[in-house]
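Note that one protein chain of the assembly has been removed; the remaining protein chains are unaltered in position.
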Amino acid sequence: MSFFKVETRNVSLYYGNTAALKNISLGVPENKVVAIIGPSGCGKSTYLRLFNRMNDMIDDVRVEGEVLLNGKNIYADGVRVEEVRKRVGMVFQKPNPFPKSIFENVAYGLRINGVTNKRYIEETVERALRQAALWDEVKDNLKKSALALSGGQQQRLCIARALAVEPSVVLMDEPSSALDPISNAKIEELIWELKKKYTILIVTHNMQQAARVSDWTAFFYLGELIEYAETKDLFTNPRNEKTQNYITGRFG
Amino acid sequence: MQQRAEASPQTMQSTAFGARRPVVYYTDSLIKSVLFLCALVSVFTTIAILTVLLVQSYFFFKEVSLVEFLTARQWTPLFAEKHFGILPLLSGTLLTSLIALLVSVPLGLAVAIYLSEYARRPVRKVIKPFLEILAGIPTIVYGYFALLTLTPLLQKFIPHLAGFNALSPGIVMGIMILPLVTSLSEDALRAVPDSLREGGFALGASKLQVSLSIVFPSALSGIMASIILALSRAVGETMIVAIAAGNLPQLTFNPLEPVSTMTAFIVQVSQGDTPYGSLAYNTIFAVAIALFVLTFILNMISFRIRKTFLAAGGG
Partner (left out) sequence: MEHYKLQALRQRLYDILFQVLALVGLLMAVLVLLWLLVTVFEDGIGRLNRQFLTSFPSRRAEEAGILAGLVGSLAVVLLTILIAVPIGIGSAIYLEEYGKKNWFSRFIEINIANLAGVPSIVYGLLGLGLFVRWMQLDRSLLAGALTLSLLIMPVVIISAREALRAVPAGIREASFAMGATRWQTIWHHLLPISFPSILTGIILAVSRAIGETAPLITIGALTFVTFLPDSLHSAFTILPIQIFNWISRPQAAFHENAAAGIIVLLVITLLLNATAIYLRNRFSR
């Protein structure tokens, strides 16, 4: 068993012959928020996508090492990626609701799990929307198209959609970079709330955001994990020179 | 309620990933196989085309040498004295196709430049559907028009014009392929980056100067690709020539005389009661192979040019 909720052990990832991630070992304790920072192209999104195997979608990708979820390697033979993804929710950079009603967006995860009980679905949708702090804004318009919502609301809807199936872990890939400052603040508040129940990995470009929302921070550079420490330590007292340069804005 | 709990995610957490293999996963891989078979149909189509044409024309070339087929100057497989030279059909095909290009290329290019460089949205919204209507008219209709409307009209101006001739179907075919030339050329012109145009405008060039001296040359290979594709379409066009060109294979480039084309000849034989398996019958497969090869080469050239054009960023 692993001490961590999710963990990578000596993971390397190759696109063809180029290594995009080099021998990365990192563990995330339960109910913590881990921020992943680093300059563009450092592999932080690729790293995040290891945990729900979204990298599998790309041809020519090879993964070495172990990615553990609740102590089990999700890259082991016989593992269904779909089963993994049902337990690992993901929120993307750009809000990507389905062009369906608000209700159907949140209920989708249940439906593909074969849940048919109408009351259970309704209860779950409400719970998820409340968790995503969207319920009060949409409760009278659940039948309305999700595309009619504002960008910030859409992103919270996507969070609700991910939460509806009660995942163990939630991955967030720059969840507020496409949003205005007010929506951004709401999302950050939400993350703070959510970590009581979920374990969260968040990729961000925004160092202030990383400092505000996360308990631990990992700094990636050119596919390598340079430094991983408690957030307040990493930002006040970085041990590596590259980390120091990055967080003081000397490159990136 | 029991069932609900079973399907809810909490309980799945306790099982190992993939230990349960619900029906959806079997369905998914089954569907994948079915779809793969669908995709194979197009491969089989190509194989079938080649097989049918090669096998049937094998019987033809057992009796007629390839040299005669390619060099003899007469095509009379349906007469008592038989000659099997494809040149007259080829000349008829090229003649009608070139007339079609003479009509469609200048007009098509002018319209394409107009659409991509000048026309505003509302104008485009009228012109594009009009071109689509032209493209949607069945060729049999064009054939009727060529034989019964255009030819009589042309005869008023050209006294020596035969009732069946290459000119009239050629012109009508040009109108038929006009939409193709226009839309493909317009795509090529639009692929030219705006920065090039801006460079020209910054030097004080007029719109026409920019269009003709900067945009047009940059899009030239894309435009060539569209013209070659249009030629291929004209070569393969059947009903217009079958109706209006006269079914008289003769080695001529005089547009006022009746000719036959490869496609029209195939229609002519298919319509008649030529017995299956006879030499005369097998000629259509030999002609079809020539037609297939010709259009294939043209399509390939067009495809290649287009690809390099697009790979070069449209410039």
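All chains are identified by letter, namely A and B, in their written order; residue positions are counted from 1 within each chain.
Please note the rule applied: contacts are C-beta pairs under 8 Å (C-beta built on N, C-alpha and C of every residue); 3 or more make two chains touch, one makes a residue touch a chain.
The structure presented is a predicted model; accordingly, all values stated were derived computationally and were not measured.
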From the list A:15, A:75 or A:108, pick the residue that touches the absent chain. A:108
Sole contact to the chain not displayed, among A:59, A:77, A:140 or A:241: A:59
Touching the hidden chain, out of B:94, B:167, B:188 or B:291, is B:291
Can you say which of B:72, B:173, B:227 or B:267 touches the chain missing from this structure? B:267
Taking the full complex into account, what residues of chain B touch the chain not shown? 24-25, 27-28, 31-32, 34-39, 41-43, 45-46, 48-49, 51-53, 55-56, 106-107, 110-111, 113-114, 118, 127, 129-130, 132-134, 136-145, 147-149, 175, 178, 204-209, 211, 229, 232-233, 235-239, 242-243, 263, 266-267, 270-271, 276, 284-285, 288, 291-292, 295-296, 299-300, 303
For chain A, the residues touching the chain missing from this view: 52, 54, 57, 59, 82-86, 89-90, 92, 94, 96-99, 108-109, 112-113, 158, 161-162, 165
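By definition in this document, only the chains that are shown with their structure count from here on.
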Chain-centre distance (mean CA atoms) for chain A and chain B, in whole Å, is 50
For chain B, which residues are in contact with chain A within the complex? 1, 3-4, 7-10, 12-13, 16-18, 21-22, 24-25
Footprint of chain B on chain A - complex, ascending: 70, 72, 74, 76, 78-80, 82-84, 86-87, 112-117, 120, 165-168
